[in-house]
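Complex shown without one protein chain; remaining protein chains in place.
Take a look at chain A:
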Amino acid sequence: MEATLTTTDTSSQKQPLIRRRSWDEWALGCMMIVGTLALVVTIVLPIYSLLSKSVQNREGNFVGLENFTLFLTTPSLSSSIGHSVFLAFVCTLIVTSLAFFSAYAINRTCIPLKGMFRLILVLPILSPSLLPAISLVYLFGNQGILKELLFGESIYGPIGIIIGSCFWTFPHALMIMLTALSKSDARLYESAEVLGASPWRTFVTVTLPAAKYGIISVAFVVFTLVITDFGVPKVIGGQYNVLATDIYKQVIGQQNFEMGATVSVILLLPAVLTFLTDRWLQRRQSAQLTSKAVPFAPKPRPLADKLSLLFMLVLSGVIIGIILMAVYASLVTFWPYNLSLSLKNYQFDLMDGGGWASYWNSLQMAAYTAVIGTLFIFFQSYLAEKLSGYGVLKGFFQLFAILPLAVPGLVLGLAYIFFFNAPNNPLNSIYGTMTILVVCTISHFYTVCHMTASTALKQIDPEFESVSASLKVPQIITFWRVSLPVCLPAVLDIASYLFVNAMTTVSAVVFLYSYNTTLASVAVLNMDDAGDIAPAAAMAVLIMVTCMGARVVHWFLGDVLLKHTQSWHKR
């Protein structure tokens, strides 16, 4: 029966233009298309309308770069560029060094209580960026308890902004740095020791080069976070104008949307630069460590260990101090005249800013964001990672999914106004509702979640889908029975990340809330604006406690329940 071998069919058939797929592959493909379109509507189009607005005048006519020229020639506006860059630069320097030494102490020394330090040092991430600013007002403000330490300088201005910014950006920097320093090959250190290198030389030739990309990455991230943050400068910046507060003033104060868009585009530049650098670094970094590396275990070094411990104690003390100050301030009846403790400041209904309703709104918004966001993001990442074919679509999807990382919250919020508030937009009706807040928050924090999901999915055997197809099991069933359960820890991480960020974020939603959808984090801002600083502190503390609660739930679900049900992990 070898006869078939000899038939040389010159007109052998070619691959059909449209690949034959089974119905479930088509269905999943449709979902992928829907998901990608959703990203177009919630990310790409708003940013496009922002960009086009920056080159239009109030009447909507194209005016080229006129707005930019006006911005640069108005001294009160253009001075904020210098201010912003200066602040971001100083903060970058401080936070990068602090994060490096903290990560070094945790990963490379034998100090005790590492777990506790880790816990304390990332606490700022659970509070809105306004909390340190308010706390600083109580510590160093006109009636502050440590006012003398400033030797007559005012906390309202660059000093306050720098301290506050450093406080809330530090955990972000620390987490990147911890990862950068944790990956190291013990054999390199052993080789250096065998070759007779001094500890300092080992540090310079082995430790620093390995952490190089981490340090650069941290520097860029901190720079962007500071230059695009508007919470801290709003509360403690005084008359010191920066780009982020300019946008807020132009839009909320003067209803000058075109100038707001113009400043936004300028603000977009450092963020885009950071984003591109980060992409570039990630490509370089991946080749750094081989899978055969032996993990590094620190040995006791009395002097280095003692210095590190001292450093960590001081740093933790400062962080705890700032947080406790805010907690204390929120409980004091009437600062500084009646220092008896009460819950008077927690009677939010007596203040401006939306009262307790705004807290419940925030909780609701965070819950929706966590649930809907996690489902959407994880499922879309799954499709992008595991669905066969659809190469072009996936390329666009990946691009749109990492785009939000380059867009500061304030810019995204403004872009949402332009896009969703346009009278000819059919989605116009979601403007001013809870929906737009949820959609905007999910979009704002999309990238990190997408990357978490992708990383987890990449670690799963790529042949699972092939096996299930050969067993004639629809892919969606394999998703439900295998991929999702295996990735549950990552799914919980995403949900917790979205919840905490939805609770604490101010930047994007400050342009989008309405009378019915006031939010707790925005209430902090508005109460502070109205001079109700103590209630603002109280609300900030309440947000922080809520986030801590979320983290406890996350820990319980992840470490207690999952460890128990996922017994398959154990050998």
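The working rule: a residue touches a chain if its C-beta (ideal position, glycine included) is under 8 Å from a C-beta of that chain, and two chains touch if they have at least 3 such contacts; residues count from 1.
Throughout what follows, contacts and distances are computed from a predicted model.
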{"item": "Protein that the absent chain corresponds to, by UniProt name, given \"Nitric oxide reductase F protein\", \"TonB-dependent outer membrane receptor protein\", \"Acyl carrier protein\" or \"Iron(III) transport system ATP-binding protein\"", "value": "\"Iron(III) transport system ATP-binding protein\""}
{"item": "Listed residues A:197, A:327 or A:482, member touching the removed chain", "value": "A:482"}
{"item": "Identified contact with the non-displayed chain, of A:51, A:427, A:451 or A:473", "value": "A:473"}
{"item": "Residues in chain A touching the chain absent from view", "value": "1-2, 4-5, 7-9, 12-16, 19-22, 24-25, 388, 461, 463-464, 466-474, 477, 481-482, 485-486, 566-571"}
